[in-house]
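A single protein chain has been omitted from the complex, and every remaining protein chain is retained in its original position.
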Amino acid sequence: MRSTRTGDLAMLVAHDQKRFFLRLETGKDLQTHHGVLQHDDLIGIPWGSEIRSHLGKRYYLLEPTLKDLLLNIKRRSQIIFPKDIGYILLRLSIGPGKTVVEAGTGSGALTTALAWMVGPQGKVISYDRREDMQALAHRNLKRVGLEGQVEFRLHDIAEGFDETEVDALFLDLPSPQIYLPQARVALCNGGTFGSILPTANQVSALLYALQRNSFALMEVCEIFLRFYKPVPERLRPTDRMVAHTGYLVFARAIIPEPQLETDASNADFTQAKPEQ
Amino acid sequence: MRSTRTGDLAMLVAHDQKRFFLRLETGKDLQTHHGVLQHDDLIGIPWGSEIRSHLGKRYYLLEPTLKDLLLNIKRRSQIIFPKDIGYILLRLSIGPGKTVVEAGTGSGALTTALAWMVGPQGKVISYDRREDMQALAHRNLKRVGLEGQVEFRLHDIAEGFDETEVDALFLDLPSPQIYLPQARVALCNGGTFGSILPTANQVSALLYALQRNSFALMEVCEIFLRFYKPVPERLRPTDRMVAHTGYLVFARAIIPEPQLETDASNADFTQAKPEQ
Amino acid sequence: MRSTRTGDLAMLVAHDQKRFFLRLETGKDLQTHHGVLQHDDLIGIPWGSEIRSHLGKRYYLLEPTLKDLLLNIKRRSQIIFPKDIGYILLRLSIGPGKTVVEAGTGSGALTTALAWMVGPQGKVISYDRREDMQALAHRNLKRVGLEGQVEFRLHDIAEGFDETEVDALFLDLPSPQIYLPQARVALCNGGTFGSILPTANQVSALLYALQRNSFALMEVCEIFLRFYKPVPERLRPTDRMVAHTGYLVFARAIIPEPQLETDASNADFTQAKPEQ
Partner (left out) sequence: MRSTRTGDLAMLVAHDQKRFFLRLETGKDLQTHHGVLQHDDLIGIPWGSEIRSHLGKRYYLLEPTLKDLLLNIKRRSQIIFPKDIGYILLRLSIGPGKTVVEAGTGSGALTTALAWMVGPQGKVISYDRREDMQALAHRNLKRVGLEGQVEFRLHDIAEGFDETEVDALFLDLPSPQIYLPQARVALCNGGTFGSILPTANQVSALLYALQRNSFALMEVCEIFLRFYKPVPERLRPTDRMVAHTGYLVFARAIIPEPQLETDASNADFTQAKPEQ
């Protein structure tokens, strides 16, 4: 039977859904508005236990799920939401052992999910121009023990990515279309590309550029998540929901048939032998 | 530069989105309505290449993404959709090295995604009462090379699961509420539970039962996926969409505080070691 | 050219969307956080004029639309939202000259829309058990000059409606299913029935009862309204939206073929004149 141990990342969830994240350490305590909890009382007991503060407030002691980790990211920027991340993982074909590049890092929510899913055999390389954001993301990753899977690069991707032959590449920045040549060079042939954009105008701009930069199979979509109040005798959706996080855009890195063949007048089309 | 090799699973996508999945084999050919493609012409060239049938129909040669694999499952039952699977993976906290149980197997779509994400270090155990369905799912997994991560069990889960201490458990069957005692035994303390159900009445029934079987933190939600036509100068959603696949229900396996303790001044907190 | 006149109901809308409703009266003034506006300056000028407070804050002077009126209802209860009301009007086939019954009155939002649409030749009869609510609804109707089209009834509909042969009947109360016999008596044959309910459980209860009370052609639906920020160069949905107001249930009052007839070889089709 699995029990908590010193050093574990734990989550306490009150019956009113209030949450606390803590790294279990001998001798420490957790101060809440509803009383104190001694770490020592939380160490060596089964995960899932219902426990109490000294004032009697009840909590469940749990390992955070990946979704819990994402929602608990310390943020100084809008993070990508779990509803979007779940679909991004499938669409980019992320999995154990994959190599993925993202830019920008932001607060590190997608970085966290990517690091989780590529596992120890994989690698995430995350670019951002802002040192403060990368420092924050690094702390967020370290806090959940995933920093080993991530390499941070503090430079402007306008100068190109250091990597080539990566499996997947995701751009979370305002004008992804201007970095597509660099993105195409970093991606392996057939690699998966993704981006998230708040406005329809940005989506149009990106779609135009994808067509011109050896990408194909474009997909644009939105994901909605609607919660219900989990009360069996009065089952109903919650009153309000997130209506928009961003439009998701996906494409595949392809090698177009040389222009030569479709348009004979263009003799010096150097892409005839693509990507040497 | 990554190129195709004999034995690779490949996907050909026409410009009209028509898709073919094939395992590349020397000497074979692929017959389509728009001409023949020789496997030999597809082997040893870069992934992502745009190629032509002998009648001039153009295709992209690509490795299928996880989403492509899911949508290409040979099915004799409704499969769980990628939009739902992405979120299920985050919510159940699936990742490299995890052990997951699911029932029923069905055609094996969720099985495929779980096998992909737990990776070689993890394990998926999939239960179904129907031999024909498991045979189909097994073929589907084998086709994409993921059968090594999955153990199929052909028995009725009313008799209990063979496993204990599993990280996550998912029930995709009409009356999940009647198997909750068995599910709770299989799950580790704090483990993640999920289910997908088409009707509101089933959700209510499951929520009632979760409360009575040592589960907590119930979440009920729906995921919607809305596609856009990827035409930059006329950006608009598609005319129709999938409006309903199922309600998703999630919960955590917990150890409730003994009633004794809640009701009274009981000093020796015996449930410190529950569930022995 | 239409201009404002003493006695008109007017709306002032600031550039930040802040709204004021006022009945124009000579000699009065409107105090706002951004300065004073004299009614005299607002009377006799064209509708649509952009005007200023004495502190320079700019407003448009407009006649409120029906939607504006609905959103400005003084409320002590949840009102039915415009998005739902628009569809209810079509589904109940409301229009000039119709007679409609509703219960309960609540704050009077649906009452307002019904009164507006049936016009001077039509009639709305609105039931509620609570005198305070009906007084509030009456004030709301009077404020917008529609009280002449509405008769309020302060009694419990369990005792039956005073009317018969009404064109349409709408129930906005927690257990509509217990009043269906009374509703069927009030409705003309073929009349339209509607209800709005927050939970799925209530919908099921109502559907069961409709089948047993001479209603048919049941329809259950939800309406969603998603707003966009009207910024042409950055077009995007708003961040959050109303996710649930209620499930709408509609049905028609029918005269079922007598059981006799369906079950047997009954020759004289006596139900040719049912329901006398």
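First chain written, first letter: the chains are A, B and C, and each begins at residue 1.
Here, a residue touches a chain if its C-beta (ideal position, glycine included) is under 8 Å from a C-beta of that chain, and two chains touch if they have at least 3 such contacts.
From a predicted model like this one, the values you see are computed outputs, not experimental measurements.
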Touch with the omitted chain, as defined above, among C:Lys18, C:His155, C:Arg226 or C:Arg240: C:Arg226
Residues of chain A in contact with the chain not shown: 200-201, 204
Contact footprint on chain B, counting only the chain that is left out: 198-201, 226-227, 233-244
For chain C, the residues touching the chain missing from this view: 1-2, 13, 17, 46-52, 58, 60-63, 65-67, 70, 82-83, 85-97, 113, 116-121, 165, 188-192, 200, 203-205, 207-208, 211, 216-233, 235, 247, 249, 252-257, 271-276
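What we mean here is this: only the chains that are shown with their structure count from here on.
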Per-residue multi-chain contacts in chain A, two or more chains: 200, 226-227, 233, 235
